[in-house]
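Left out: one protein chain. Kept in place: all the others.
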Amino acid sequence: MIETNKNYIRQNIAIKRLDGRTYKDFRKLSVETNLIEKAEGSALVTLGETKVLVGVKMDLGTPFPDSGDVGILMTNAERSPIASPEFESGPPNDDTIELARVVDRGIRESGCIDFHKLCIKEGEKVWMVFVDISILNNDGNLFDAAAAGAISALLTAKIPKLNDNGTVNRSEYDGALVVTDLPIMVTTALINGVMVVDPTADEEEVIEGRVHVTSIEAGICAMQKSGSCEFTEEQIMTAIDNSIAMGKELRKQLKKK
Amino acid sequence: MAKLSVKITKKDDKKSVVGTASKSKTVVSKKTEVVEANKAVTKNKLNVIVTVKENNNPVRIVKNVQTVKKTDTRREVEETVIVVPGDLLEDNLNVLAGLGTYRDGSKVYSKYTGLLKKRDHMITVIPLNGVYVPKKGDFVIGEIKSSNFSNWWVDIGTAFNAKLPVMAVPEFIERNADLSKFYKNGDLVFARVDSVTSDPVIPLFMKDRMCRKLYHGRVIDIIPTKVPRLIGREGTMIHLIKDSCKSVINVGQNGRVWVKGGDESLAERAIKMVEMFAYKSGLTDMVSDFLESELKNNKSKVSVSENTKS
Partner (left out) sequence: MSGAKRPKEYEKLIVKGKRCDGRKIDELRPLTIKVGVIKRANGSAYVELGKTKVYAAVYGPKELHPRRLVEDDKAVLSVKYSMLAFSVNDRARPGPNRRSTEISKVVKHALEPVIFLEEFPQLNIELIVDIIQADAGTRTAAVIAGSVALANAGIPMKGLVSACAAGKVDGEILLDLNAPEDNFGDSDLPIAMTSTDKKITLMQLDGVMTKAEIQKAIILIRKGNDYIISKQIEALKGVYQ
């Protein structure tokens, strides 16, 4: 980004952002679910111009040796070059892996999926839930969009039926993937001393660091500080407050689906 | 055929009817039936010639609808035709296949998604999207990326950086001087394209009254092919935006627009509006109306740029 523009964003961030928002405003969030029939669950999230598509696939697998009676959740992210000239094709880099793991932590630690219910035969067969995050257009705040997409896709996901011979029948369903809470991630970024919510791609060029906070109704279930910068305790508390406040709002919106 | 709103005043009893007139029969009011409607442009006056039937007698009324600016008149008369690559534009050996078209035998096709322009015996297509293609003399807005002994390297939005030789700037620079003292990395300049050759590295020069460093402000990117529309005929569009927003604005042919001061946010919205509707006619009026209504609404709000440190 042109240095002049970077300076402009930094200098004005406390008063106004390029798109007219204040530091506490989220862009318009819309979610479309069940658009990929072949997937067990799917959601297309549009946050401003950021577009993230999340698909849920379920498959049979063997449980981990130390937890024979629980199903498995695997979250993967792909930042395809379709979404931005900065994204390179190839195996996920550390940014992409961080995105997948932070979204995963928010879902896993919230307890919203009862993994015991995904056990078919203890020690032998369990359901594996694959959450695949695909970025289609990068205009910033991929973490929150991906997290909203993941939980929306899981909320509307259906468990395939098991045939008598033990194979998966994807044309018939055996109920919904039970999701009892809605973990919502809210990212607050640090720009020139100001804690700013929902940064655009332009703003992400000047952020010093980020705090990702995932909240559920009972409290906070996951957090991540990202970026090579220092945060004061007050700034961390601002990020937590943002997640609680905006989490409530977003949870209401997503529950309506 | 475009429809016009016409006010028809009957001389005798000062009655006036307002309605739309087009080539097809249109009933304007119960008593007055429009038989024929034509528009003609003479100099800068737009006349409407309406033949009206009253009591079964055709009465011809010539009405001067409005004195319009040259820019709008031309736009009103020209039809906007959008073409895509492969559209057959003409099958005629006597027609010149201009920019944006290609010839195959007697057929002339469009190369781009763009606006079709037919003038005299030449057909051109103006692309509605695309990267910047430098031309000699273009004013461009660039950012200094680096320098060596004799050149600065400038990013002007082309695949390869342009070069600004030490000899091409107005300042006098001694041998072995530290170039960053004059233009350092990150500085923004308003420069001109010196020449265009097969070498992908474009040389720039700044020995021109208009060329200078640009301090602070911000740069807005628009599609380069829309820059002429943003400037407008004889600068009408850009002056409209500058005056309404009270901003300093420099437009680079490379699609970069530098804005400083005044209501920068409103200027950006106006610029983006021109970019989005560049293909439409009557755009100057649309932007003018938009700026007017926005300024009315904002009268009570404090101009934010006055509070920002520059």
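Just a few scattered comments:
For clarity, chains are labelled A and B in written order, and residue numbers in each chain start from 1.
Simple rule for what comes next: contacts are C-beta pairs under 8 Å (C-beta built on N, C-alpha and C of every residue); 3 or more make two chains touch, one makes a residue touch a chain.
What you are looking at is a predicted structure, and each value in this text was computed from that prediction instead of being measured.
Across the entire complex, contacts from the unshown chain go to A, B. Of the candidate positions A:11, A:76 or A:192, contact with the hidden chain is made by A:76.
Listed residues A:84, A:192 or A:224: the one in touch with the omitted chain is A:84. The omitted chain makes contact with just one of the residues A:37, A:66 or A:94: A:37.
Although one chain is not drawn, its touching partners on chain B can still be listed: residues 80, 82, 84-88, 100, 102, 104, 109, 111-114, 127-131, 159-160, 198, 200, 223, 225, 279.
Not every partner is drawn; the one left out touches chain A at residues 35-39, 42, 49, 51, 53, 55-57, 59, 76, 78, 80-85, 89, 91, 130, 132, 134, 136-139, 170, 201.
We adopt the following convention: only the chains that are shown with their structure count from here on.
Against chain A, the residues of chain B that register as touching in their complex are 143, 185-188, 214, 216-219, 258, 265, 304, 307-310. Across the complex, chain B is touched by residues 2-5, 7-8, 11-12, 15-16, 20 of chain A.
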